[in-house]
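Please find one structure pasted underneath; my questions will follow.
Here the complex is missing a single protein chain, while all its other protein chains stay put.
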Amino acid sequence: MTALKVIPQLLCWAVLVPVMSRSLTGMATAVTAAAGFVVGVAGENLLLAYVGGELPFRPLRGVCGVIFLLLWGASVWALYRRGSKGSDAEAVSSPGPLAAGLAASATGVLAGALTLCRLAPLDGGAVRLVPYLSLACAGAVLALAATFPARYLPERLAPRGIPLLALVVSALMVMACSVQRLDIFSPLSMEVMKFIHDFVHQFFESMLIPDHPFFRSDVWGYIGLLFSDKVGLWGGLALWYLPVLFIALALRLERLPSVAHIRQGAARRKLLASFIHERRLRLVAPLFALVLLTGAAYQSRFPATEYWDPKPVEVTATPAGQIVIPKKGEMDLEDGKLHKFSYSQGGRQARFFVMLTPAGQLVTTLDACAICQPEGYGQAGNAVICYYCKTLIPLETVGKPGGCNPVPVPCSVKGDAVVIDAMTLLNTWESTVQVTAHGKGMGK
Amino acid sequence: MAAIIETSGLTRSYGDICALKPLDLCVPEGEWLTVMGHSGSGKSTLLNLLGGLDRPTGGSIQVRGTDLASLSEDGLARFRRDCVGIIFQQHHLIPYLTALENVMMSQYFHSVPDEAEARHALERVGLGHRLKNRPGELSGGEQQRVCIARAIINSPRLLLGDEPTGNLDHKSTTMVMELLRELRDEDRFSIVMVTHNQEVAAWGDRTIHMDDGCLVREERIKAC
């Protein structure tokens, strides 16, 4: 089971190393990468064991963000430089052994650390010895074994320079995005959404246009589109793909070689054809990078759930408008896990969960918080995680309001049952969701 | 002078019928070789083997140092597009393409189509005014000249002719042969041509006579 979790990452690694060793300095690269992987695994596990908390993850996520920015920079540079292809392009294609070694080891360390994070237990602490050692071995063996298929990789297909960077970064993104706490795609799309939201706000404010009175409601409908979750996703996807697309475009727009000096027509055409063919082959690396990025975005969008996340049970209210859930009915409410319920009346619907806090108190909260989109929570060990912003909330604070904590709903324990007022629940849900979903205009 | 074609013990049989008995042939670079014989004497088989359209059943055949027997199907296609130009008796032009497009088709398989160059090639064979005509609108001699333009467009080192004048009258024949000689003098390619017309054979440097798959006689017309 544990082994299955890291298969996508190891697969990425197994693809990455042969390409790198082919493009850089062969066997030496593979060995360096293998060493880097082992160091990365070991270092990350040490961090997990002795530092704990968020600290092992945050810098790693930062590094991922930085290399993604680096890719952006490189892509813009490539697009800018495409016209003046000359002797310096040759210099890029054959990096010195030192640079190659550095690149390989850095990639290895990052890959190792990222892969280990996938195995990190959700409730903190280090990875146990057996999976830890076997992961290190598997990574190293894969890297060394990769020199064998690398020999069969055609020289012309091996990417050089910036396309290689695109491939490496996108493979690392796949590794990062499969760990929810390292995922950088969903923060990206969230930032995009926030930016658009703030921008429109500021714009209206600076133009001294009051928000509501002057617009018909259908106009607001269109402006409201700017605030929907989709905008964040599509904007995020655009930022996600653009650098690699830029690189592909730069390759595609590379000028044809000058052939005017060749007298014989056939030889001239042959040269052109082979250049076009080569250019097409060089597009393979960026296109593959696009596939990898898609995989990363997919993983981030639909994470492999390893959280306790039961399907909401539908409940109904008594005629008096009370929702009564027995403590020891079909499920045991006091088993320390969250139990999701949904209640609907007419066209109104609310989702909530009930759980026993470590303090021994039964609390009822909405399956949504006051600031994020209502994507709900899952439980991981001694915390619940908000699926939207990936914040971990310790169980001790569940039931308290504020931040990304699930919004509490007043409830009372009467005998063997938890009693919630249906009207209060629906009203709380609606007021919360109306604020967070940004559905209609700006909730000023 | 280096040999462009070198065969040793080259044979080709279809089942029990032996179309080509062991043949040793050497064609120096730049030579115009004419192959004569009755139909069924194996001369077309020899031409197909030289053009990489067919594979020998025995012996070796080397064109510009490449052993054709060792090439794969796609390797042979590559050899045909890079090294050989073929002129057919029935012209074999693509009926729905214009003269220009027929020439460009050959460029397409070779590398990339280039209209200006194709036009130039047609002007060289004297068809500058017939670029946009379909083969059906051209006379036999004109069709054969399109065929020649198509054959030489990729600058092959070897031009193969399978009775190129078989369907032409006397006047056109002379015109085509003169054109061929002119082009050869400019581009210095070798020609191997199959014919049973003595007059046509006289244009070449050397003639070999074949009968029943065997080389029976050889005569040199001009010194190389």
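The chains carry the letters A and B, assigned in the order they are written, with residues numbered from 1 in each.
One rule holds for everything that comes next: contacts are C-beta pairs under 8 Å (C-beta built on N, C-alpha and C of every residue); 3 or more make two chains touch, one makes a residue touch a chain.
Here is the rule we go by: contacts and distances are computed from a predicted model.
You can't see one chain of this complex, but its UniProt record names it "FtsX-like permease family protein", from the set "Tetrathionate reductase subunit TtrA", "FtsX-like permease family protein", "Indolepyruvate oxidoreductase subunit IorA" or "dihydrouracil dehydrogenase (NAD(+))".
When the missing chain is restored to the complex, the residue among B:D24, B:D67 or B:E115 that touches it is B:E115.
Within the whole complex, the absent chain has one touching residue among B:T11, B:T34 or B:N48, and that is B:N48.
One chain of the complex is left out; on chain A, the residues touching it are 273, 276, 314-316, 318-319. Mapped onto chain B, the footprint of the missing chain covers residues 44, 48, 51, 53-54, 73-74, 77-78, 80-82, 84, 86, 88, 90, 92, 94-97, 101, 104-106, 108-110, 112-115, 150, 154.
To be clear about the criterion, only the chains that are shown with their structure count from here on.
With centres taken as mean Cα positions, chain B sits 63 Å from chain A.
Partner chain A is touched in their complex by these residues of chain B: 82, 107, 110-112, 114, 117, 120, 153-155. Interface residues of chain A, counted against chain B in their complex, comprise 264-267, 269-270, 272-274, 276.
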